[in-house]
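I have a structure I would like to understand better, so I am pasting it below and will then ask my questions one at a time.
As you look at this complex, bear in mind that one protein chain is not there, while each of the others sits in place.
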Amino acid sequence: MPRILVLHGPNLNSLGAREPERYGTTTLDQLHRSLAELAKELGCELETLQSNAEGVLIDALYGAVGRVDGVLLNPGGLTHTSVALRDAVAAVPVPVVEVHLTQPQAREPFRRTSLITEVAAGLVQGFGPDSYLLALRALASRVRK
Amino acid sequence: MPRILVLHGPNLNSLGAREPERYGTTTLDQLHRSLAELAKELGCELETLQSNAEGVLIDALYGAVGRVDGVLLNPGGLTHTSVALRDAVAAVPVPVVEVHLTQPQAREPFRRTSLITEVAAGLVQGFGPDSYLLALRALASRVRK
Amino acid sequence: MPRILVLHGPNLNSLGAREPERYGTTTLDQLHRSLAELAKELGCELETLQSNAEGVLIDALYGAVGRVDGVLLNPGGLTHTSVALRDAVAAVPVPVVEVHLTQPQAREPFRRTSLITEVAAGLVQGFGPDSYLLALRALASRVRK
Amino acid sequence: MPRILVLHGPNLNSLGAREPERYGTTTLDQLHRSLAELAKELGCELETLQSNAEGVLIDALYGAVGRVDGVLLNPGGLTHTSVALRDAVAAVPVPVVEVHLTQPQAREPFRRTSLITEVAAGLVQGFGPDSYLLALRALASRVRK
Amino acid sequence: MPRILVLHGPNLNSLGAREPERYGTTTLDQLHRSLAELAKELGCELETLQSNAEGVLIDALYGAVGRVDGVLLNPGGLTHTSVALRDAVAAVPVPVVEVHLTQPQAREPFRRTSLITEVAAGLVQGFGPDSYLLALRALASRVRK
Amino acid sequence: MPRILVLHGPNLNSLGAREPERYGTTTLDQLHRSLAELAKELGCELETLQSNAEGVLIDALYGAVGRVDGVLLNPGGLTHTSVALRDAVAAVPVPVVEVHLTQPQAREPFRRTSLITEVAAGLVQGFGPDSYLLALRALASRVRK
Amino acid sequence: MPRILVLHGPNLNSLGAREPERYGTTTLDQLHRSLAELAKELGCELETLQSNAEGVLIDALYGAVGRVDGVLLNPGGLTHTSVALRDAVAAVPVPVVEVHLTQPQAREPFRRTSLITEVAAGLVQGFGPDSYLLALRALASRVRK
Amino acid sequence: MPRILVLHGPNLNSLGAREPERYGTTTLDQLHRSLAELAKELGCELETLQSNAEGVLIDALYGAVGRVDGVLLNPGGLTHTSVALRDAVAAVPVPVVEVHLTQPQAREPFRRTSLITEVAAGLVQGFGPDSYLLALRALASRVRK
Amino acid sequence: MPRILVLHGPNLNSLGAREPERYGTTTLDQLHRSLAELAKELGCELETLQSNAEGVLIDALYGAVGRVDGVLLNPGGLTHTSVALRDAVAAVPVPVVEVHLTQPQAREPFRRTSLITEVAAGLVQGFGPDSYLLALRALASRVRK
Amino acid sequence: MPRILVLHGPNLNSLGAREPERYGTTTLDQLHRSLAELAKELGCELETLQSNAEGVLIDALYGAVGRVDGVLLNPGGLTHTSVALRDAVAAVPVPVVEVHLTQPQAREPFRRTSLITEVAAGLVQGFGPDSYLLALRALASRVRK
Amino acid sequence: MPRILVLHGPNLNSLGAREPERYGTTTLDQLHRSLAELAKELGCELETLQSNAEGVLIDALYGAVGRVDGVLLNPGGLTHTSVALRDAVAAVPVPVVEVHLTQPQAREPFRRTSLITEVAAGLVQGFGPDSYLLALRALASRVRK
Partner (left out) sequence: MPRILVLHGPNLNSLGAREPERYGTTTLDQLHRSLAELAKELGCELETLQSNAEGVLIDALYGAVGRVDGVLLNPGGLTHTSVALRDAVAAVPVPVVEVHLTQPQAREPFRRTSLITEVAAGLVQGFGPDSYLLALRALASRVRK
C-alpha cells in the first residue's frame, strides 16, 4: 500500500486561527482528518509532520527516503527563501508535490517566486484545504503509474 | 447540472506532437475524452475551445458569462504576457482555474511569472494531462459549494 | 466635416458591468451616446469600434488612413504590452489620442508604463467617461488647426 | 461660483522662451488669458501661482484648502522627484488634476514615471496650452457634480 | 521542389508607406516580386502571408507543417513580446529564419531582445528588403542539405 | 540645561487633519505640548520648527550648530529623496535622531529606503506621536552621556 | 501586570564580545539586568529568550500567545531573509516591536530592507542597548492603552 | 568685460568646516578671494551666490539671463536628485559649467549619476578649490570665443 | 574591383576544433577558401585577418579606411563587452557587417546584447559558415549600389 | 596540536547518493577518512559536524571559539541565503575557510553570490572531495603562521 | 622639471576625422602642439602615447612609475569597461587625471559610468581639446604642491 508523507512548514501550526479571512477556519487537525478519509478511499497510508524549522523539514525529507512513495509539501514562508530545502527536494528520489492554501503570487513581491516549484513534481494552490486533497489525488495517481 | 468551459490558449492544438518529451504524447482529443468521462462522474457538462488568438479567448470568457459555472484555462504562452487576458479573467463573474501541463517556472526567466495567477481562483500544474482532471475536480467542488 | 474614429481595446465591451467601483456604471452604449452628442456640438462625425483582438485594432488603424482625421484610442490592457499596436499608432499619418477611464499607473507595477504614450498625440485619463469627451474636444480642436 | 487654483511648478516661468520647438511660443501670460476666458464661460473663478520652489507649491496647496474647489497642477520637473509634493496632493481634501504641456514619458528615462499621477484626480497631457484648457473643463465638470 | 512560406507580422502591410526614411520605399508587392525572381533562380516555390494578428501567424505556422520546407518570418513588433509566437516557432518541425528590415536593437530599449532568435534557425537583419533575399538563400541552402 | 531642536519636514503642518486613519488625530500643537511636558521632566529646553521647504530645514540644521545639543528630525517625504538634507545631517556636529509617526517601509516601494538613516544617530518609528517622545528620551540620554 | 517577551535572534548570544566597536561591550546579561530594572519601574514582567534558530524563534512567538502582552524582537540577521519569521509576527495577535542595536541600513546592501518592519508595531534602532529600553517603554505604553 | 555667476548649492555654506578630511579647510570666503584674483587676471567680473534652496538656485539661473555670460554651478546634493534644476540649466541660454570639489562617483551609489552633466557645457571635479579655478578658466576661454 | 576585409575576433583561430557540436568542423582555412570562391563569383577581392587582441582589430579597422569598401566582422566575445571596438566601427567611414556562426542570444545572459549591432550596417547569424557567405553577398550588393 | 572543525551544512548528509553525476560517489564517511589521514600528516586534530539546521551550525561556530584553531565550512544551500550564518562567521575570532565540491556559480542565478565569501578567510571550490583536502592544507598552513 | 605623460586610449588616433560634429576638427598632432606650448609656459616636460590596446596602456602606466610626475589619461571606450586599466591607475603611485573631450554621460546608457573616476585624482571633460589643457594645468599645479 503506497505511503505518503504530508509535510507542513512554518506557521501552518496556526491554521484556522491565523488570518482566517485569508486562510479559512479549518484547523490542521480537521485537515488531517479529511486527508485521512481520502487516503483510505485512494488506498494510501499517510503520515504527517509540521515544523517551524527548516532543518527539521530537510531531515524529514531524507528520513522519508526508502519509506514513503511521495511527499505533499507546503513549505510556508520557506517557499521563497530556502535554497537548502529546495536542494533537499531535488536530492531525494521521491516525488514531492508543492501545495499552498492561497495564491502566494497575489501578495507581496517577495512571494512572486517559489524556489521549490522548479524541482517539484507538481503544484496545486489556491483552493484552501482542497489544495491538499487534490495534491493527494495527483500523488496517488502518479505513484500507481 | 453545472457547466464548465475548458479553454486552451496558443499552441495547445499541437498537444501530443509538440516536444513530446516535455508535453507527453496525449493529444487534445484524448485529453477531451478523459475530461468528458470525469465530468460525467462529477455530474458536470463540458464545452471546450482552443484558439491561438488572444482576442478569441477573451471573447470566449465574456461569452461564458451567464452560461457556465466555471472555466478551466490553460493560457499557454499568453500566461506571461497578456494583460488583456488577465483583465478579462478578473472581469468575468465566473471562477477561472489556471492549468499548465508542466512547471513553466522551471524554464526560461520570462516564464517565471504568470499574469493570470493573481486573478485566478486556483492553479494546478506539472501533472501533464492530469493537471486538467484535478482542476476539473477543484472547480466542480467549488461550484457545488 | 472632420471624422473621428473611437477605438476601444480589450475588455471595454464589459464597461458598466466589470468592476463598477473602479470603472463606473456607464455602459459602452451610453458612452457612445454622450460622444455622439458632443460630436454634433463640435461638428464632427464619429465611428466606433470595440475589439478584444490586437490584430483587429491594428487593421482598424490602417483602415482609418485617408478616411478619418483623428483617432481616440483606449488600448485597454494592450497599453502596457503591445509593441505591434504602438508601431501601428506610430505608422499611421493620423493623430491618435490615448484615453483611459482610470489612472492605470496607480495599480499594479506592470501598468506603470504605456507603450502608446510616446507615439500618441496626447493623453487624457482618470475622469471616467469624461476622459473620452475631453479627448474628443482635444482632437477636434487639433484637427481644426 | 466655483474657484480653481492654477499652480505651475519649476521652470514654467520661462514658458514661450524655453525650448519653443518643444514647449511652443505661448507665454504664461497668454496662457492665463486663455484660461480666464474659458473660466468665465464655465462660470469659475481662477487664481494662479508659479513658483520654482517645492515648499512654496506645498504651502499653496494647504493654503487652498477651504478656499478653492479644485487645483490644476503642472509640477514641472518635480513630477518625477518630489515625494513631499505628492504627499501634499494626497493630503489636501481638494481634487488636483495633473497637467503637462508635452508627453514627458517620451523623453529621458527619469521622466518615465510621475509620482503625482497615482494621487491625482486625473491627467491631461500632450496638447500644449490646450492641456490646461481641457483640464479646467474636467475640473469644472467634476466640481459641479 | 522545395517550398518556402514567407510570413510577415504586424504593420508590414504598410511597407513603403510607413516611416520611409527608416523602412525604405519598397512596397510589400515589390518585395514579393523580388523574392519570386530569386526563388525561381534557386528552384523554390514561395507562398506569402501578412497578418496583423498573432493568432493568424501562429495558425499559419502550424498550417505549414508537412506542406513547406522552411519559413521566413518577420515578426514585426511581436518579436519582442510574443511568447506564444515563440512557442509556435519552437513547436513546428520546420526551420524558421527570422528577418528584419532594420536593426531593431538600435532603437528603443524594449526592442533590445528578440524572443524569436533563441528558437529560430538563423537571423538576417539590417539590409532592408535584401534581408529577405539573403534569408531566402540561407533557407534554400539549408533545405537542400 | 541641554537644548533640543524638533524639526518637522513637509506636510507635518497638517498633522491631525491629513489621513487621520493613518496619522492619528493629534495635531502638531498637541504634540508640541506633550513634548514640552516630557522635556521639562527630562530637564531639557525645546525649540520647534516646521517647514515644507527643504532649504529652510537645511538652514535650520546649520543654524542649530553651537546652539542646541541634539535634533529630532521628521523629514517627511524628503526622507526618501533629499541628498541635500542628508548631507546637512552628516555635516552638522550635532546628533540627529530620525522620527516617523508610521512605518514608511510598509507603503509604496519608493518609501522603502531612507537617505537619512545612514547618517542619523538613531531611528524611532511606528508609534504615532509617541515616536517623538521616545526619541526625545533617547536624545536626552545621549546628550547627558 | 503586563508581561513582555524579549526575543533575541541569531548571534546576539555574543553581544559584548562580537565586533565591540560596532555593537558595544554590554553583554546580554547586563542588558537583561537593565531591562529588568526598567520593567520594574514600568510595572511589567519580563521573560527573555535568545536562539540562533529561526524555528525556535517562531515557536516562541506562538508560545507567547495568550501568555504575554507584547514582544520585543531583535531578529538579527533574519531581519533581512526570513519570510517565515515575518509570517509568524503577522500571525500572532500580540504587538511585536522590532529592535536593532545599530542602523543596519548603513551597512551592506542586503541589509537595506527589513522583512519584519512592515508587520511590526514599531521600530527602534541605532541607540545600542538603549534601543531595547526605549522599545520596552513604547510597548508598555501601548499595552496600557 | 565678461561677467560670470558662481552658484553654490546646498551645504556649501559649511565649506572649510564640514568633513575637512574630505572637503579641505578652505572656506567659501577664501575660495571667493582666489576666484576674484583669477577673474581679474582673466579680465572677468564675478558675482557669487550660495543657497540651500533649490528654488532660489533656479530663480538665480533665470535672473542671470541677459546679465551674465556664463555660470559656474556646484549643485551639491541636488546634482543627483533635481530634475527641476536640470531643466533650468537646459532652459537658460547661458553656458553652465558643473563643478565639484571631490569625485562624487567614488562615494555612495546614489551619487553615481549627475542629472546636470548631460545638459552642462562641461565638468571639472576632484581638484578641491582648484576645480572652481579651472572651471573659471574654461568658461572665460569659452566666453571669449 | 571592390575590396572586402574579413575580420575575425578572439577565439576564431580555433574554428573547427573548439566545441564542434556548437561551431561545426569547418576550419578557418576552409572558410576562407569558400569565401574566396564566392568573392570571385561576385567580383570582389578579399583580405582576411584573425586576432585575439582588441587593439589589433581596432587598428585593422582604421588601416582599412581608404583601402577597402566594406568589412565583415565577427567580433567573437568582444561583441558583448568592447565599447572601444564599437567606437571604431562607428568611426570608420566603411560599412561593417556583423557576422556570427551561431545565435549568441540563445546562450548565457551576458550574450543577450551586442554592442556592435547598433552601429553596424547589418547582421547575419546562426547559419554556421554560411553566415559569412551571406554577409559577403550583402556587402557586395551594398558596395555596388 | 592545532585543532580544526569541519562543518557541513544542509544536504551534505546525502553526499555520494545525491546527484552523483554532479557531486561524485564519495560518501561523507569516506571524505572524513581522507581528511583524517591528511590531518595526521599535517599534525592537526579534526572534529566534524553535519547539520541541516542553520541554528545548529551557528551554535557550532560559537562553540568552537577557544577550542579550535580554524574551521572548514561547506554551507550548502545556506551559502546564498543566510545572513545569520554570515554574521556568525564574521563574529567568531577563528579563521573560517569556505569549501564547495562544485562551482555553484555555474548553476542557477540564485547561486551566483555567496554571502559567506566576503567574511571568510579563503575559498576552495570545484575539486570535489579534494576541495576539502586543499582547504585543510590552507588552514593548517595559516594556523601555523 | 616635472614630467607629464599624456596617454590616449582607443580611437583617439582618429581625432579630427571621426565624427567631427561631436569631437571637433583638431587632430591629435594639433592637440599635442597646444599641449607642448602650455607645458613650456608651465615649466613641464611632456611625453605622449596613443594606443588602441588596453595592455599597451597598462604597460605605459607601469613604465611611467619613477619617471613621470603625473599622467593625463583619456581612456576612450575603455572608460566604461576596463577593470584592468582601473586597477593599473589605482596601483601606480602617480596622480592620474581623467580627461574626455565630450560629456560621455550624455550619450548611450553604457557610457553613464566611468570605472576610472573613482581611482583618478580628478576629472575634466566637455571642453573639447581645452579639456586636456585644463587638466595639464591641474596636474602641474598639483605636482608643484
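To keep things simple, chains are lettered A, B, C, D, E, F, G, H, I, J and K as they appear, and every chain counts its residues starting from 1.
Quick note on the criterion: a residue touches a chain if its C-beta (ideal position, glycine included) is under 8 Å from a C-beta of that chain, and two chains touch if they have at least 3 such contacts.
Computed from a prediction, not measured in an experiment: that's the story for all the values here.
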From the list K:N11, K:T26 or K:S82, which touches the chain that is not on show?
K:S82
Tell me, which residues in subunit J touch the chain that this view leaves out?
97, 103, 105-106, 112-114, 117-127, 130-131, 134, 137-138, 141-142
For subunit I, which residues lie in contact with the unshown chain of the complex?
9-11, 13-14, 17-19, 51-56, 76-81, 110-111
Had the left-out chain been drawn, it would touch subunit K at residues 53-56, 58-59, 62, 81-88, 90-92, 115
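Following the convention adopted for this analysis, only the chains that are shown with their structure count from here on.
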Between the pairs B-E and F-G, the one where more C-beta pairs touch:
F-G
Pair from D-F, C-D or F-G with over half of its contact pairs in common with A-J
D-F
Multi-chain contact sites of subunit B, meaning residues that touch two or more partners
53-56, 81
Spell out all pairs of chains that touch, sorted by label.
A-B, A-G, A-J, B-C, B-E, C-D, C-E, D-F, D-H, E-I, F-G, F-H, G-J, H-K, I-K
